[in-house]
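All protein chains but one are shown in place.
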Amino acid sequence: MTNSWMDIGNADVVWIMGGNAAEAHPCGFKWVTEAKHNRGAKLMVVDPRFTRSAAVADHYSPLRAGTDVAFLSGVINYLLTNDKIQKEYVKHYTNASYIVRDDFDFNEGLFTGYNEGTRSYNRSSWEYVMEPDGFAKRDLTLSDPRCVYQLMKKHFSVYTPEVVERITGAPKDKFLKVAEWAASTATGDRSMTIMYALGWTQHSHGAQNIRCAAMIQLLCGNVGIPGGGINALRGHSNVQGITDIGTLTASLPGYLAMPTDSEPTLDSHLVKRAFKPLQPDQTSYWQNYRKFYVSFLKSLYGPKATPENEFGYQWMPKLDIAYDVLRMFDVMHQGKTTGLFCQGFNPLMSVSHKAKTIAALSKLKFLVSMDPIETDTVRFWENHGEYNNVDPTKIQTEVFMLPVTSFVEEDGSFTNSSRLIQWRWQAADPYFESKKDIEILSDLFLRVRTLYEKEGGKGVEPLMAIDWNYKDPRHPSSDELAKELNGKALVDLKDAEGKVVRAAGQQLATFGEMRDDGSTDGVQWIYTGFYGPNGNFAQRRDNSDPSGLGVYASWGFSWPANRRIQYNRASADPEGKPWSEAKKYMFWNGQRWTGPDVPDYVPTIPPERAVGPFIMNQEGVSRLFTRGFLADGPFPVHYEPFESPVANPLYPKIKGNPAARVFKNDMEVFGDAKDFPIVATTYRLVEHFHYWTKSVHANAVIQPEFFVEMSEELAREKSIRPGQMVRVWSNRGEVKGKAVVTKRLKPLKIDGKTVHSVGLPLNFGFIGEAKKAAPVNTLTPFVGDANAQTPEFKAFLVNVEPVPGPVA
Amino acid sequence: MNMELSRRSFMVGAGAGLAGTTLGALGFGEIEAAHAAMIRPYKLAQTKEARSSCPYCAVCCGMMVFSAKNAEGKMEVTHIEGDSDNPINRGTLCPKGAGALDYVRAKTRVKYPMYRKPGSDKFEQVSWDFAMDRIAKLVKEDRDANFIEKNKDGVAVNRWPTMAFLSGSSCTNETGWITWKVARGLGMLQIENQARI
Partner (left out) sequence: MFPPIANPKAEAITPKFGEQDLIRRSASSITPAAKRQTEVAKLIDVSKCIGCKACQVACLEWNNLIEEVGINVGVYENPHDLTPNTWTLMRYTEWENPESGNLEWLIRKDGCMHCEDPGCLKACPAPGAIVQYSNGIVDFVKDNCIGCGYCVKGCPFNIPRISKVDHKAYKCTLCSDRVAVGQGPACQKACPTQAIVFGTKDEMKQWADKRIKDLKSRGYQNAGLYDPPGVGGTHVMYVLQHADKPQLYAGLPDNPAISPIVELWKGLTKYAGLTAIGAFAAIGFLHHIVSGANRVSDEDERNAKRLAGGSTK
């Protein structure tokens, strides 16, 4: 989230699409109801189903699952065609004025540089025209036909309301109302927030869905202001923190990158990432990358990291290829993986194409589950009849089920969806023999190290190089680890005049204190300040809010630098004045940037220096045109899901996202509309959390059994009665559930054809107190987003039929 | 079923002198009942309170967790409700958070280390020592077999491509750091969390 949960209360228009906040984030949704009650805000919901968010909305529009880019591009076209954009913002805070290379083009659904054989682009032409001084060329009048603004106008002109209706099935009037309400915030005195979740990400074009939303918000001037922003409502309680810490195949903590084979030295890694400014005087904050990287290596290797040994860079594992979760299971399926650790993770439920997952798990030599509760995965080898029909005698995997403490039996910090770090205090003793993850992993690490000390083996040096300096090595405390995340001075840090600004051993107050010479450490620069010299700020509990804008600056700590709204320099105009009194937030008071938040800017840089508000970007402005940063194009394009009831109405020859990766054998098991005419989408129910609460009695009581939602029309067509058991099958498997026949789903007219949809809640499996069911991922396709590799769970094809027998 | 044991029902049954009368036969112990404590005793008296946060979604609602000593002398959770001081949720909880007590005491809570032998159709209880020794041994065996110190160009790559780790996104940041350190320290590349799914 660029903004915070509480800040949603400042919105004038709330747009929920690609998510269902009322169901997936009910207590965060409270701030939507607050905006409505206190400010008369309007809520609009766009979703294939009339959801519980829609139940309290002022406007609802349906659309076909998987066509969000077309809908959103229609809104972009509306804003541009009707000139409903916040001109000054767009001109000064986006790259609308940047001139794009002449050899960049878009034809028949493809950008310049496509290679069909590799399903990828050569992206070199997706770039600005560079001036001889090394800066990018601009036209602030926005009239140059090669400027981003003019290219956008052309690119999006195809998405007229009629085309939007034809592709998405959203009735024109319902679509237009959404566009109008969005446009009503392009004024500087009103703001719109966009709230989305996995309904946008779980597509083969997921990143482009979010790009569209970002472009709309930038055109309306809604980024960096109260009640605005792009708000990704994240899933697990600490998925933000765990993503920040970078337990992802290609990540280091704090959004630094894993080294690769092509980066044999520390310098060769760093040189690619110290992005130079593309306009004079811009901040381009990643120029500090080196300081953060070296401080990280100092935390990882401790005193063993020295300038002479590149701070231990040679010990770091190097990536040959990125093993995102789909590739991980594809590799496992090939029999190339020996062991899998599942820490609070249930991949049998959460990874696409369950039959493939079962086959993959069965090829492991061993599986370790660390979880407070039993998962379906840890019992993948057990026969549960039609729900998990396997033969245990044929599965040779050794399985360990280790009892882990639950949240009440541990302490530590959590980072919520809006980057707010809060502390959790321990309330109870560990349940039976359960142990904390920290204890289990420390134990394992030390046992393995002892084996290597005794027996020797491969890779001893990098293993022994890891710094493990904890008071009790078998039980590192949360407090010690939190301090490590923040970082400290390793020697007395002095300023230019030789004055000690941070004494050796002291915690760092900001990442601005980090150095690249090994004199500071710190695992995660973006968290620096959360446990600074004045203590653990995650534990702060002052809930005062003097501005009344929901800032709560002294409650916990919001990374980076305790900032609550990101890009907040953009809440003021280029002269440093608020865009309006109504949206006053951060502004220049003549001496410095001030306001209720921490400025996202060097606080003393005056407006006349024209330093852009998007300080992480080389341009200093935001990108409507993303250059070569995304795999599937610098502008969004409507591509159909890989399984779609119609050919792409705009580019009939293109199947799916042309730049999305498809593994061998997975292309073959895509189904087509002839056999599978019905669009299916999966989703969460408010009564359950993922695959977890089916083991929780109260939640099993309030939503006990897997069901299939369908329209009255489809039920009639298939002779399905409410409450009847139905079979749903895709080209990869089948599931059975009770029919919930509802007015909340309606058939849509797509490109002249009637298209039905079914909704499949994903919370059910064969372990727990809820009724047993086959996981919905039995049905889903094994393909991910072209950039993030997030699986396409939200739009695929199935067929449906009633199961004979009595109705419940 | 209301599981609260009623001390009053004992008194009504034993004490009423009306057993032979019409009213008595119908269970009317009026005199006694007039003294009954009609409002249930407040159940948080004599508990200990800790400020926590919800384990489920990324709103991270503040929670108050109340606990008391159980028969074995261990602190056990007795009630959970929202923390009104927390500015995000202001004391509210959704149906998951409101039922978190049933998660803590779920029937499927794992109590002991369990082990399933190859080809077996059941788990058996083992000691922590057995489990951790065995896992450490399996880890070392495979790491020794498949760890790559240098690639064909002689670059130090120090990777262990045959081991995978799915890191839980409901763990604390501090757990996340230990996880990163252990998994990468061993040389793993196949590390993922729930961010993508």
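Each chain carries a letter (A and B) given by its place in the written order, and its residues are counted from 1.
Methods note: contacts are C-beta pairs under 8 Å (C-beta built on N, C-alpha and C of every residue); 3 or more make two chains touch, one makes a residue touch a chain.
Treat the numbers as computed from the prediction; the structure is a model and nothing was measured.
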{"item": "Full-complex contact with the absent chain, from A:139, A:705, A:734 or A:751", "value": "A:705"}
{"item": "Contact footprint on chain B, counting only the chain that is left out", "value": "1-4, 6, 8-9, 12, 21-23, 26-30, 33-34, 36, 38-49, 64, 66, 79-85, 89-95, 97-99, 101-102"}
{"item": "Footprint left on chain A by the chain that the document does not show", "value": "22-23, 26-27, 29-30, 33-34, 36-38, 40, 50, 52-56, 58, 60, 686-687, 697-707, 721-724, 737-744, 769-771, 807-808"}
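Simple rule for what comes next: only the chains that are shown with their structure count from here on.
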{"item": "Averaged-CA centre spacing for the pair chain B and chain A, given as whole angstrom", "value": "26"}
{"item": "Of chain B, residues touching chain A in the complex", "value": "48, 50-62, 65-67, 74-77, 80, 82, 85-90, 92-100, 102-104, 106-121, 123, 128, 131-140, 142-144, 146-147, 149, 151, 153, 155-197"}
